[in-house]
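Here the complex is missing a single protein chain, while all its other protein chains stay put.
Presenting chain A:
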């Protein structure tokens, strides 16, 4: 029987959608509210967007977030690419290696964040952007690894053989065949890692030194002073960036399958 014909399927689906998205819609809606109090609607305006653009603290937080996400995602993608290439061939203990690579996905982030903080303090690593990049790189690896690995899995292994048969040594084969074919997977992995880093609050909160706030940390600290539509506006901007990047990653992942 067709699942779409079950009674109430449409009603239940609508309910779930509302449940999922109402908070976000309300948040976005109120970012266009002119009233100073976030929960009282007066009339539509782009005032708050103008204000966040002019706010130097937000500007610097945004810059930190972008630099952090860019560095962490790049490093994580390079490591993930190497890991994916290494685990594409069978060897004893491959399952174990893959499990270790993907464990950060399920570890409680608070535990990892605290552990990283303690380690850095013990090692005397200075907290701040550098420390955050190190930590973000670590938890971004599985996000970059999975799409690359999937792409590699779907790749016909005879492409590599064909390249070598046509006089390309291993390096040339990688440059001319494997890498170009993996590219959509690499870009998808990079975007996922980028968004994950951009979104992160816990690790950044623990490791941000004085003066190196990221956007999520800024939102958290300003919310303690009361909810203003300014926060709605920043959150909306982050939301739009994340959705765009994840959609991009999705389409890249499907490219030229």
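Convention: contacts are C-beta pairs under 8 Å (C-beta built on N, C-alpha and C of every residue); 3 or more make two chains touch, one makes a residue touch a chain; residues count from 1.
Everything below uses one rule, namely that contacts and distances are computed from a predicted model.
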Chain not present in the shown complex, as UniProt names it (candidates "Cytochrome o ubiquinol oxidase subunit IV", "nitrogenase", "Spermidine/putrescine import ATP-binding protein PotA" or "Dehydrogenase"): "Spermidine/putrescine import ATP-binding protein PotA"
Among A:88, A:102, A:164 or A:228, the residue in touch with the chain that has been omitted: A:164
Residues from chain A at the interface with the omitted partner, ascending: 156, 158-159, 161-169, 172, 176-177, 180-181, 256
